[in-house]
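Inspection log for the structure reproduced underneath, given as structure tokens.
For this view, one protein chain was removed and the others were kept in their places.
A and B are the chain letters, set down in written order, and residue numbers restart from 1 in every chain.
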Amino acid sequence: MKKLLIQLDTDKRASTFDQVVAYDAGADNLIIHSEITKEEVEDIIYGAIFTRSPKKMKNTAVFIGGSDVEKGEKIMEAVEDVFFANFRVSVMLDSNGSNTTAAASVLKVKEEIDLAGCEVLILAGTGPVGVRAAALFAMEGASVTITSRSQEKADKKAEMIKEEYDLEKIKGVEAKTDADFIKAMKNKEVILSAGPPGINFISREMWKNEDSIKVMADINAVSPAGIEGIEPPADGDTIDGIKVFGALGIGSLKMKLHKKAVAELFKTNDLSLNAVEVYKLNEKL
Amino acid sequence: MKKLLIQLDTDKRASTFDQVVAYDAGADNLIIHSEITKEEVEDIIYGAIFTRSPKKMKNTAVFIGGSDVEKGEKIMEAVEDVFFANFRVSVMLDSNGSNTTAAASVLKVKEEIDLAGCEVLILAGTGPVGVRAAALFAMEGASVTITSRSQEKADKKAEMIKEEYDLEKIKGVEAKTDADFIKAMKNKEVILSAGPPGINFISREMWKNEDSIKVMADINAVSPAGIEGIEPPADGDTIDGIKVFGALGIGSLKMKLHKKAVAELFKTNDLSLNAVEVYKLNEKL
Partner (left out) sequence: MKKLLIQLDTDKRASTFDQVVAYDAGADNLIIHSEITKEEVEDIIYGAIFTRSPKKMKNTAVFIGGSDVEKGEKIMEAVEDVFFANFRVSVMLDSNGSNTTAAASVLKVKEEIDLAGCEVLILAGTGPVGVRAAALFAMEGASVTITSRSQEKADKKAEMIKEEYDLEKIKGVEAKTDADFIKAMKNKEVILSAGPPGINFISREMWKNEDSIKVMADINAVSPAGIEGIEPPADGDTIDGIKVFGALGIGSLKMKLHKKAVAELFKTNDLSLNAVEVYKLNEKL
């Protein structure tokens, strides 16, 4: 029986990247729905759960993608709302690669440092990758600070993460000026830059004097880097005594997680893969 | 050579249900065209008939779906208009599941009663499933009455069925009030409710006193049922001495017919599967 992946994409064009990875992860055929809205989900999911017998339902799965993570989250909710009893299929959210990128970033840092009790700073930590990485770091026992241009937004997101993931030790801090960032870096051992492509937050001058820093990572592949000095291919390289990871170094693990996650979808019909579940798949790689 | 099914769907989103069933019926890949209009059919069908050699043309087929049966019928006509000589592929119409549902409904009833000379009443018999079921019942020798909210519409559809399928013994009757329905049920041995989801036509009080009734079926899966008392899973259950079939009981056979029909499309290049042809496929199940 063919493994069918229903790709629900919130963008006008269903991601080519996600389609290629889906095939490489073992999907036989894709059923593509682009520009998906939550109102359209029910009918599609009926097509997923009312076509194959319960024992074979694991051969159908749903992948939610697209550049807008908030929209993707709403589609994920709408999909799960349709499921009832054992009438469900496995589903994965990875809009904008947010879950796989967050998971890979935290896993890369974890290779270099014990996260229990570790002080972590996430630049642009209120975006989709930042929020997810914050939760994963905290889950591993770290104390996490996320920066935002607004204290209010930083606080709000920190609260949201604590509630949603049932965590403590996450706080928000406003950081707009160099002085703000320097202050935020004080005593931090890990810095993750989770901002959008081409936006720099801290210069080399700013971080090289912070002796507490042991590991830095940057998910931004487009110059300038979020953290000056980290090149995209960096994969555990040492700069000024600090271990650093760039977008491509992280990206290689991200891709493995993405493929593994899609492959897992077809093993049972009851998976819901979001940040934490994708992160935990690392053990199976 | 790959078995390619060209799915022409009149809806904005090509049915996920139909796509899954197509793969399970043996299609290797689908070529999807949603929101199809009859003006666009010619070019697509040229792509079907001018790409493979005559001997291999049976590996390409066309499936017409979507929620609007009338639109689907026009697409079916447009498809067949493009065919010439042996330049054709097999084609199947099942917009809104109308052909497979009508066929399965009649087949289920036929399991319980000899249809030759049988008196059949079809509630909401002027809709796409009702019309098709009426033709199939009459083809088996039954006398069929279809109800509509308007006598004019009932008469018109009854005439249309007689002409299109070359049948007699089909008549229309107006039924709006409880009294109308009770009158229509007089002396009927079979009642099929072919109306839309969630619309009730007759209450238990209304049918339980009609001693002539031997079999009842209801294609509506959404409560309330068209015929009060028939639960969707009913599959030959007995209520008050009457054999009953609900939407899921019918649906299981419908699904088998759907799969069988798609599989048949790839056996020769000259099939046109509409209500009667799908109905007859039951012999091959």
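Assume contacts are C-beta pairs under 8 Å (C-beta built on N, C-alpha and C of every residue); 3 or more make two chains touch, one makes a residue touch a chain.
It should be emphasised that the depicted structure is a prediction, and the values quoted were computed from it without experimental measurement.
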Full-complex contact with the absent chain, from A:V21, A:L93, A:M185 or A:L265: A:V21
Touching the absent chain when the full complex is considered, from B:E40, B:E73 or B:E231: B:E40
Absent chain, residues of chain A that touch it: 13, 15-21, 23-24, 29-30, 32, 255
Residue numbers in chain B that touch the chain omitted from display: 1-2, 4, 6, 28-29, 31-33, 40, 43-44, 46-48, 50-52, 60
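In the analysis below, only the chains that are shown with their structure count from here on.
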Rounded Å distance, chain A centre to chain B centre (Cα mean): 46
